[in-house]
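Of the protein chains in this complex, one is absent; all others appear in place.
What follows is subunit A.
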Amino acid sequence: MPTYNTDPFYALADPNRRAILMLIRKEKRSINTLATNFDVSRPAVSKHIKVLHDAGFLHYEDVGRERFCRLNPDGFNGVKEWVEHFEQFWETKVHNLEQLLKKRANLKNKKR
């Protein structure tokens, strides 16, 4: 079975992969061009690009015999939405918790 990981957090965990995204953020670049920017081997760069592609951070564009990589901003949506959704969720819930604590403290005071 081929390895296939669409987790954006996994994709962004590697500094080389983040660097690749930096390099293509303004314009598409060929895999060969990208590879010249790194000390690691070209197959290693290709592997990083595949991880980014699987996670939806970039599109491939084949021009002649060369493969170009173009940034896909939608790749970031999942990260942003997930974090924002749950942060908001917990903020709301802990606000509820605080109200409950207040209510309980008031009840105790009345009993005294």
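Methods note: contacts are C-beta pairs under 8 Å (C-beta built on N, C-alpha and C of every residue); 3 or more make two chains touch, one makes a residue touch a chain; residues count from 1.
Here is the rule we use: contacts and distances are computed from a predicted model.
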Have a look at "RNA polymerase sigma factor", "SRPBCC domain-containing protein", "ABC transporter permease" or "Cytochrome c554 and c-prime" and point out the UniProt protein name belonging to the hidden chain. "SRPBCC domain-containing protein"
Have a look at A:12, A:49 or A:69 and name the one touching the chain we're not showing. A:12
Hidden partner interface residues of subunit A, rising order: 5-9, 12-13, 15, 18-19, 21-22, 25, 56, 71, 73-74, 76-83, 85-87, 90-91, 93-94, 96-101, 104-105
